[in-house]
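Shown next, in structure tokens, is the structure this report addresses.
For this depiction, one protein chain was excluded, whereas all remaining protein chains were kept in their positions.
Labels run A, B, C, D and E following the written order; every chain starts at residue 1.
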Amino acid sequence: MKKIVTLGEIMLRLSTPGFERFVQAESFDVVYGGGEANVAVSLANYGYNTYFVSKLPNNEIGQAAINHLRRFGVNTKYIARGGERVGIYYLESGASMRPSKVIYDRDHSSISEADVNDFDFDEIFKDADWFHFTGITPALSEKAIVLTEEALKSAKRHNVTVSVDLNYRKKLWTPERANEVMSNLMQYVDVCIGNEEDAEKVLGFKPGKTDVTSGDLELAGYKNIFEQMKEKFGFKYVISSLRESHSASDNGWSACAYDGSEFYHSRKYEIRIVDRVGGGDSFAAGVIHGLLDGRNFKDALEFGVAASALKHTILGDFNMVTVEEVETLLKGDASGRVQR
Amino acid sequence: MKKIVTLGEIMLRLSTPGFERFVQAESFDVVYGGGEANVAVSLANYGYNTYFVSKLPNNEIGQAAINHLRRFGVNTKYIARGGERVGIYYLESGASMRPSKVIYDRDHSSISEADVNDFDFDEIFKDADWFHFTGITPALSEKAIVLTEEALKSAKRHNVTVSVDLNYRKKLWTPERANEVMSNLMQYVDVCIGNEEDAEKVLGFKPGKTDVTSGDLELAGYKNIFEQMKEKFGFKYVISSLRESHSASDNGWSACAYDGSEFYHSRKYEIRIVDRVGGGDSFAAGVIHGLLDGRNFKDALEFGVAASALKHTILGDFNMVTVEEVETLLKGDASGRVQR
Amino acid sequence: MKKIVTLGEIMLRLSTPGFERFVQAESFDVVYGGGEANVAVSLANYGYNTYFVSKLPNNEIGQAAINHLRRFGVNTKYIARGGERVGIYYLESGASMRPSKVIYDRDHSSISEADVNDFDFDEIFKDADWFHFTGITPALSEKAIVLTEEALKSAKRHNVTVSVDLNYRKKLWTPERANEVMSNLMQYVDVCIGNEEDAEKVLGFKPGKTDVTSGDLELAGYKNIFEQMKEKFGFKYVISSLRESHSASDNGWSACAYDGSEFYHSRKYEIRIVDRVGGGDSFAAGVIHGLLDGRNFKDALEFGVAASALKHTILGDFNMVTVEEVETLLKGDASGRVQR
Amino acid sequence: MKKIVTLGEIMLRLSTPGFERFVQAESFDVVYGGGEANVAVSLANYGYNTYFVSKLPNNEIGQAAINHLRRFGVNTKYIARGGERVGIYYLESGASMRPSKVIYDRDHSSISEADVNDFDFDEIFKDADWFHFTGITPALSEKAIVLTEEALKSAKRHNVTVSVDLNYRKKLWTPERANEVMSNLMQYVDVCIGNEEDAEKVLGFKPGKTDVTSGDLELAGYKNIFEQMKEKFGFKYVISSLRESHSASDNGWSACAYDGSEFYHSRKYEIRIVDRVGGGDSFAAGVIHGLLDGRNFKDALEFGVAASALKHTILGDFNMVTVEEVETLLKGDASGRVQR
Amino acid sequence: MKKIVTLGEIMLRLSTPGFERFVQAESFDVVYGGGEANVAVSLANYGYNTYFVSKLPNNEIGQAAINHLRRFGVNTKYIARGGERVGIYYLESGASMRPSKVIYDRDHSSISEADVNDFDFDEIFKDADWFHFTGITPALSEKAIVLTEEALKSAKRHNVTVSVDLNYRKKLWTPERANEVMSNLMQYVDVCIGNEEDAEKVLGFKPGKTDVTSGDLELAGYKNIFEQMKEKFGFKYVISSLRESHSASDNGWSACAYDGSEFYHSRKYEIRIVDRVGGGDSFAAGVIHGLLDGRNFKDALEFGVAASALKHTILGDFNMVTVEEVETLLKGDASGRVQR
Partner (left out) sequence: MKKIVTLGEIMLRLSTPGFERFVQAESFDVVYGGGEANVAVSLANYGYNTYFVSKLPNNEIGQAAINHLRRFGVNTKYIARGGERVGIYYLESGASMRPSKVIYDRDHSSISEADVNDFDFDEIFKDADWFHFTGITPALSEKAIVLTEEALKSAKRHNVTVSVDLNYRKKLWTPERANEVMSNLMQYVDVCIGNEEDAEKVLGFKPGKTDVTSGDLELAGYKNIFEQMKEKFGFKYVISSLRESHSASDNGWSACAYDGSEFYHSRKYEIRIVDRVGGGDSFAAGVIHGLLDGRNFKDALEFGVAASALKHTILGDFNMVTVEEVETLLKGDASGRVQR
């Protein structure tokens, strides 16, 4: 069973029930989630030996976050305990033309103030096959930048494949600082996932002169950026999901990828949304599975898109689907007929 | 007030709240349902003197199933008590491209092990006007086959009109066994309801050379099968609902029927689904009401389709609508304007 | 901060959870609402000093209604206490082709039996900028007619701008009686809001010969009626929302207005409905804000339409949106992208 | 199976969840109940053929009340439909020194305005064995007094045993009016249930000179009153429950009875209360069962006390216990050991 | 109507439903509370014109806290908006020998980082009659110490009576720092509330040689400390609640007070606990009402004890009782009989 490591923050997610607004809520639904934790859960569902690395306070809220991960099969033994608090995000689910809202209250979380010495990366990456992180982790704090780079160095020492989801978060840092930090970290990365906005905000890429004969304008822009990214950082694959936000209730969902020679656009799904948070993370996890599973990059991309399309129908940050369920959708059965 | 009898299994339905997956659920919503019970409730709502015949264990779960039926006006006095357990089905509601899932845990239920002596069919069918059963009941066990045939014989002795919903369940028996058993039981049936799959799996019919000029191919196939069924078993009407599964959230819904001379395709409804379980049962009940009410078979079919379209907007197995509500929809008002 | 006064009834709203039918419900969700209270809450959200004038019994249910208003910033100091009961309405939310249902149990409510002496209108309208009422208030009882006219007279004495939402309620009075009462009250009104049905039932207007070249037939009918209304009562603006009920789940939503010289039809929104009750009230409140805010009548109309489109995505009678949220939608962002 | 009839009002009970106060509640738990309906349900649970006679409006709330009764086995075919509304009572459950609160909103209910012609009492009391009513029914309105007396006359014509629970409700009438009305109705009564307060307020009895050597003072008072009541009205049995309200959470519970020769005080239970509403009704039903079952009046009293002690541990107005469960407690097992 | 001001922090309280442990919770119940806010709500319930002064972030969670206060009648116009976050406390309710647990996550809250310039104390204390604060407010931060002293100076300039609840919080500061800060602030205080632990930790008092003949030892210790406190700081009254923690489910509850000449011990209540958080705050509020209402200090103390005994039966931080409800208990009716 392949070993996968992800590093980042897991937050307490407090969401209003159903479509309630924040000012109406008399209770919050409680799950725990965060980009890298979400990826870890997806991959545990696919049968990998998955480790989530983070730091959580030594109280019951920290324990509840750990339990939430264990429940879905993630190995939590590398999670350090201590520090001040569990980061929080409040979520209000939108509908129709009313957007969902996220309020972050994540400053001073244990992982943002964690120390390199909290973790034994050589132990963590021993026999590991894949390491995934996102642009959120180094954005948490200066200490987190150091932590992330140490993890990456160790991963590379152990010949671990590395993927990143660029994930720009404007509340956490400026494009300038993001560019400075992330450009340095890209030297360790094999597979880069990120959309146009991420590419620009985090790495400074803008579409140049594009080959408009190759398809529609937006895809042409992606292709152009992917080529630049591949050239500058030598990524093996550059990948992005493509979201068409018709409304808070309905989205179009597909993805594109570039392997240095070919640019590929996946099948597109029209989704009636149940919960779109974690959609991008489930996409990254799906692609990672596709590649680890030995599929070609196009099939890996299709797996990622189908997996994450399903995520949009599932409550919470975590994508609770099996490989078999994704395969069924990949085979074209989106009819939703009852499975008895 | 006309007397209607149905015979079959009522199960405990344990469904996850909202769109939760099984592995998320911390509670299950509880209703009770099953094909023939669902038909009985619909017909009680339409004002008939309706009896559901079954066997339930002599414990509080059995009692709760009875109470659930009584609440909606079904007469439960012919339900035998005893046996081992109430059958269960677990339900996870799908959304968009994620299908709903049903897990059955119905083996060894009281009705599947019930004896002919548990029931006094001559008492039950005395003064009865209609008897309805489905292909699920004889599929439960060898004893259930005997039970079903005894009921049918008694019904015929009392000149009761008989309808069947073929309802093939692959977890319960093979097509071969289904064909063997059901072909024999068809001699007692006046009105046969079942779709293409049922017709093939249960009775072995496949569309032959069809008169393609008569309409689209699928409908032509139905017409052809219906003609064969009519010819072989002498049904008065052969009827099927027609579901177009766009996704777990949206379905097209219509029906077709054949009276030996004319093949009729009903109006089609596009449905935003709340709960599609029991949709077919509500259709059968609607058709039965239409026929008992003295409508011609086309109007009866339209009543069944409208009634079951409404069922898809109602939680639980039971269709809680009145004749008036169906009539309003039949008159063309699908606008959903608030009724004050 | 401008002072706004509304007068009317606030009811206890008992609604079934989710899509449950009345006969299924084991609990009711509890909010409080009513046309004029809903307008007051919207305007309090927009930052006005808003007073709701009514009468509520001197028990805890009355107190809970007051608390509900206070929570959302409405000043309740002019609410008289006493009388028999809080009016109730039961609500069952529809879906797809199943309509929502409202059952009223509002007779004998405290406000319907309130006396002019329960209120000091000179105190209430001192320094007020706007007074809003609806056709529901005088429809409650003979005493309520007197009350409404006294309020209107006082408002006019204090040079307060007056708006009305005609809101015909067939359970409360006949068109004849409505016409008689409301025609008299129109002398005090500056801004008249009401759709075609209201105009006919409440004020007796029917579309005459319309200028069919001006646009589609329905809009032409509205324009024609608006001209008649303006002419007869001298309204400054005549305004109506326009609902296209595709189903209980999906509506088209726009509005039109006439300022004596120009007839304007707003942008139209296609809405996935969460809760449509109070949609019209949120429209009225949006228009009032637009006008009080100094916008021209077209921009005020667009504000009202956008505000009320958002209301349809919010549970309860009250529209819990800020000016900023409406402005975002007005600027064209209906994509529903998560706001982080 | 013996036939039992009760006549009265069934109300919608809206109770705050758990220990919430009215001003906190965002939802109400929904059950339906009322003195005579509660007695009917208890007796249906004990296996009697029980009919509840009342009038309910022809809307879904009325239907839900009927369904609630049917669910628990009460025959509802004599319930007339029509009239204005279902009466309501709001309930807030107390704890420790905070009392429970009931707010009534029952005026103008369908049964309070029902007509004698709404019911065919000769049909209703045909073959009946027992008729039970309470002092609440005639207190509802002048029409209800006529209705009650007509029912009583019919019952007597059919040789039906009659029991009454005096149940004084100060919100409904004065002691003077109660005395006037009820004293007249007592001529039809065989078994009279009511505590000291009821006896005084409804029938005007006060303890006279009591035989203090016979036991403690309170019991002596009861004995004295019972003797007076027996003498004046010729009751076969005079009976009362005895509640010691230590707090809203803990009560002592016993009963006493007089058969014209012997005064008997039952075993006393100390109860941890879950829901005490309907406690008195479950006592009356238990006593009725005891007498119908052929027990002597002391054993019947013990059955009533044990049955109603159990009621205090059950949510809602209805006592959902079987004869077997009461017998277990009667045999002395109050240990609460898990029954597997 | 008298004007009362309190100053402090209002936190988001996230509590597990019922008796769930933190690691079980799938949702949190949401209320908002904090010592001084709780006092403000109690006093608003008693009919005072009550202002809560604090700072809350300019997001929906801050708004929800404000709405929560408004709902219960507190005037929120002096609440500044801005800063980083709403402080949080997590609550797990204990039972029997399992204690309740509170986890604080309150660092960096808006009020802890508020500036004196955020508030116009001369405006706030204009025409005010009473100012209440607790030892928690200055413990929040160095800036909060300055803020508290500025408020106190302004209160004194406006001749406002000042009360303090010492409330030592060991997570916020050391006894040494508390002593240093609070001893200085005591110069502004008229009424001092605090138990033995508070007196020692916050002000450094320990019982000296006590007059053991005066009563039991614990009370004698209180009397001795109160005398010392009175002497050193010149308080008008020194007051403490007295809790006997039999278990998490049952407490004894009384209080004692000293007015410089007489030491008084109140009636004691035995309480079955629903929610004990905020019990001390409701006691302080009750005493303040008693004194403002012109009662002597013994009667004021009794009012405070009765009011806070009731609080223990109410969910949430806030004591939702009226003066009338407290009076009923004061008159001795703790029987919990249903109030109809």
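Here, contacts are C-beta pairs under 8 Å (C-beta built on N, C-alpha and C of every residue); 3 or more make two chains touch, one makes a residue touch a chain.
Predicted, not measured: the structure shown is a model, and the values here were computed from it.
Taking every chain of the complex into account, the chain not shown here touches A, B, D, E.
The hidden chain makes contact, of the residues E:Arg81, E:Lys101, E:His158 or E:Arg295, with E:Lys101.
The residue from A:Phe22, A:Tyr48 or A:Phe72 that touches the chain not shown here is A:Phe72. Shown as candidates are B:Asp29, B:Glu244, B:Asp293 or B:Asp333; the residue that touches the absent chain is B:Asp29. When the missing chain is restored to the complex, the residue among E:Asn58, E:Gln187, E:Ser245 or E:Asn296 that touches it is E:Ser245. Residues of chain A that touch the chain left out of view are 67-68, 70-73. Residues of chain B that touch the chain left out of view are 14, 17, 21-23, 25-31, 59-61, 63-64, 67, 84-86, 88, 90, 92, 101, 103, 105, 107-108.
Along chain D, the points of touch with the absent chain fall at residues 18, 72, 269, 271-274, 309-310, 312-316, 320, 325, 329, 333-340.
As a working rule, only the chains that are shown with their structure count from here on.
Chains that touch both chain A and chain D are the following: B, C, E. Set side by side, the interfaces A-E and B-D show unequal numbers of C-beta pairs in contact, with more at A-E. Here the spacing of chain D and chain E, counted between their Cα centres, is 45 Å.
Annotation for chain A: residues touching 2 or more other chains are 18, 21, 23, 26, 101.
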